[in-house]
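Sharing a structure, written as structure tokens. Questions coming.
A single protein chain has been omitted from the complex, and every remaining protein chain is retained in its original position.
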Amino acid sequence: MTMETSVIGKSLPLLDAYEKVTGRLKFAGDMPPLQRMHHAKVLRSPYAHAKVAHIDTSAAEALSGVSAVITYKDDITGNKKTCNSPWQDFSFNFRGPMISQEVCYVGDEVAVVSAVDEDVAKEALQLIEVEYEELPAVFDMEESMKPDAPQVHPWGPNVLDPSVFEWGDIEQGFKEADYIIENRITLGNQQHAPLDRNACTAHWEGDRVSLWTSTQALFWIRDAVTEFFELSPSKVRVYSSPTGGSFGLWWGNNFMFLAIAIARKARRPVRLILTRDEVQTTVKRRERPLIDVKIGIKKDGTMVSQSFRHLMDNGAYGNKFDPYQSVADIYTTPHGRAEFIGVSTNLLPAGCMRGVGDLTLAYAIEQTVDMAAEKIDMDPVEFRLKNHWKTGDICHTSQEVLFAKLLFNKEPEVSLTSSGLAECIQKGADKMGWKEKWKGWGKPSSVDGYKIRGVGMGISTHISGLAFFGFNGITIKVNPDGTMALTTGIGRMGQGGDTTQAMVAAEVLGVELEDINVIDGDTEVVGHTMVTFGSNGMHMVARATKAAAEHAREQLLEFAAQELEANPEDLDIKHRRIFVKGSEDIGIELKELMSKPIYEYLSAPEVIGSASKGVEFHKAGKMMIADFAEVEIDTRTAQMKLIKFVAYHDSGTIVNPAICENQVAGGYYQSMGLCTTENLIFDEETGAILNPNFMDYKIMGPLDMPDPDIYFAEVYDEDGPFGAKGIGEGVTCAVPIAVANAVYNAIGVRFDLPITPEKILQALKSKVH
Amino acid sequence: MIPICLKVNGEDCPVQVKAHWSLAFVLREKIGLTGTKTGCEMGTCGSCTILLDGKPIFCCLKMAVDAEGHELTTIEGIENDGVLHPLQQTFIDGHGMQCGYCTPGMIIAAKALLEGNSNPSEHEVRLAIGGHLCRCGTYVRIVKSIMDAAEIVRNT
Partner (left out) sequence: MEYYSPTELSEAYALLSKYGDAAIPIAGSTFFMGHREELFNEVDAVINIKKLGLSYIKLEDNILKIGATTTLSEIFESGLTSQGVYKILSETVNELNIYEVRNMATIGGEVCIAGEVDMPTTLLAYDTNIVIGSNDGTRVVSMADFHIGYLNNALEVNEMVTEVQIPRPPANTGGGFRKFKRTAADLPIVSVAVRVSLGSDGACEDVRVVVGAATLSGIPQRSAAAEAVLLNQKIDEALIKQVAEASSDVECIDDFRVPAVVRSLWVKCSIEDALKKALAEAGKGE
């Protein structure tokens, strides 16, 4: 990539770094209290499935300092809406009424209290009398699919209609194969566990409601609130503060709706802050997969067919019907079939977490592909190089295909914009020292006393946004001193979205990053921005940012052209100055242009650039990853230690290398957690979570893993702004399987996650030496 | 309510507290210093670290009433007349943060480390933040920012 840029490609500091290091940045729970504000607390079901037979809130309501109590009996909790169409309920996470008489998981909301402070609110909760009639519950996906299984919740069947993608002729595909390899995998239950507990403050003024919370889904919440409470968008104002991590957790969440409801009844602003336990046990978790894989290969290693059946545990209220994956297409085969089935259980609702189906399905595919490579004694690196997709290949299983069918009954072809996967695999292998360390199937990389080392790899991919996430409306206003204000609704979850969008604008407008002030997170002020998920910021939202910047640039050059008596086409802007190309001494500083009166108007110019852009979808930008792991199994202590990790990413042009490195490192640590110690443990009898907080839900700390070695293959993507694709989620997707494949190389056993000392010990005991 | 006077960042802060209120709660909700965070309220995440007489503690585990008579330092108090502490500057320049939630706790813990040892090894830096979680996984650059700040401190 030989693009010349002033701003793009530099590791410029985050725009809000100063606020972060001084503690000035306000997260949702840091907001100053509103006048007369009360505090809310939630009463939650101790049962996985029950009917609230009787509830008496009179003692709670009578407690001094309590302003309101709501239960399912209050109309405002909306026992009229259902989530029967995904198009209406994108968040996969809020359902029908916000409080229902039938509670469907341990932690499900039963009542909410608002009071003068949290102490009184907690006391009031204890005064609420509830009688539950327990109902049969089901905790296992396959059990839930049986015809006699109890119905998990009253809003629909336990099993959603499958999403099916097919190409070629799968039966033929397996007939053509020389070898067929079958496999089944499952993973543990991971939870997003962001450090920030979030908060929601709701305030009604007459028939208008304002909401302050942290979310990735600013406009979704606005839209969901307008629909649920039957208001016009002009009556709903949502402010999204920066969040201390989200990873898919803070979209539309039920506690936000509860805050709105209780604020209305209390006739006061009300703030609801989740406790640590509530963050991890009452909102959402990653959906646990159960995946059957079958692949067909030729003797020479060519993959000819692949078939997947991917069950997703949606928990009590999740309603995902597609895991959001692209990895089913990462190997080009003439025949294929992918079936995705969402299944409900009476456990914590599940939904998207960083990487989604590209983490779950990659685990399945990459373990099976290793099994296939072993079958024909082929180096795993070679196998990937032989079969992976390339620029222009068709993405058979993309969600665009699914939604085009659902919404328009059309079946389009979607092709890949760019692929640097070959480079990621080859160079990643080099960086790992694969040639020296890979000794062949069944041979560990090295053995030294008790310590056995193995190497493994995995590849994956992920969307860089999806067209149907919506249009983006961006504005750029130029100030009299040449600085600029950029409005956007992009989520602020730590992924540096404000900064990188501003960098795109700064590049187009020839100014410095620090000249751009980003105004974010207010539905009244910013244009509609797609929900910040699916890693859509750089590849999609930035197209609108770039277009808005180009619009502003056009206006600036027009004004400058008049001033300089030149043609706008002959002008350029660099380093805050507009000049004539080729005669750079003829020019004017931006700040002078913006503050100098023009004769015809007797005043200085105003410039506002704006653009509203959707994304045409027939080409899809996908980020690509090749990860390599070297592990060491201590056969004395049954512990696994990671020795070296190489992450090689293709995300097109890397707009801000430090931000991107941090994202890759973040995905690595999260996935190492999923690999080893992160697992929500549900009590087999009650469905309650036994490890609700950091005491026993162990995430990686600074002493737990070696630093990852991070590299970028900068392949210019023709469709992305300045050649960029996304990065935010692919960072988790191939990590776990690279590690698991390395463990196989070391001790010859394939595991589901998490890989615990118990599993290693059992494996070591069962091996015949 | 118990009247106490807390000395925070050199300033006297008289405040009325209940016996069971944590220092974290009082700093944030009653004194208005929200830079110190409360990720878990049980001493398992490090986001609430402040200095008590120069030593790092988890103020979510400290009773507010018990904090009288000590010098308390929070993230708001480490800049000097508007000039950022070297740690704050290196965290900005070195991208020692992503979402920023763990940042105040990390910086305060690092400040205590550098005051006792201006030439720490990388391992010593990791030990100093051993009880700090960063869910965004920024450990690589957090450690580097602290090492860079140590160099500045040594050269000043």
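Lettered A and B in written order, each chain numbered from 1.
FYI, a residue touches a chain if its C-beta (ideal position, glycine included) is under 8 Å from a C-beta of that chain, and two chains touch if they have at least 3 such contacts.
For clarity, every value in this text was computed on a predicted model and none was experimentally measured.
Participant: For the chain that's not shown, point to the residue among A:Asn691, A:Thr732 or A:Asn745 touching it.
Facilitator: Touches the omitted chain: A:Asn691.
Participant: Of the residues listed, B:Glu11, B:Asp66 or B:Glu151, which one is in contact with the missing chain?
Facilitator: B:Asp66
Participant: Among B:Leu84, B:Leu127 or B:Ile152, which one is in touch with the chain left out?
Facilitator: B:Leu127
Participant: On chain B, what residues meet the omitted chain?
Facilitator: Where chain B meets the chain not shown: residues 2, 18-20, 22, 42-44, 46, 49, 52, 55-58, 60-63, 65-66, 109, 112, 127-128, 130-131, 133.
Participant: Given the full complex, what residues of chain A touch the hidden partner chain?
Facilitator: Its contact residues with the unshown chain are 636-638, 677, 681, 690-691, 695-696, 698-704, 756-758, 761.
By our rule, only the chains that are shown with their structure count from here on.
Participant: Let me have the rounded angstrom distance from the C-alpha centre of chain A over to the C-alpha centre of chain B, please.
Facilitator: 30
Participant: State the interface residues of chain A toward chain B in the complex, per the touch definition above.
Facilitator: Interface residues on chain A, with respect to chain B: 11, 13-14, 16-27, 29-30, 32, 119, 193-197, 242-245, 247, 275-276, 493-496, 658-659, 661-663, 665-670, 693-695, 699-703, 707-708.
Participant: Please give the residue numbers of chain B that touch chain A in the complex, ascending.
Facilitator: Per the stated touch rule, the residues are 18, 28, 32-42, 44-45, 47, 74-76, 79, 84, 87-88, 91-95, 97-104, 107, 126-127, 129-143.
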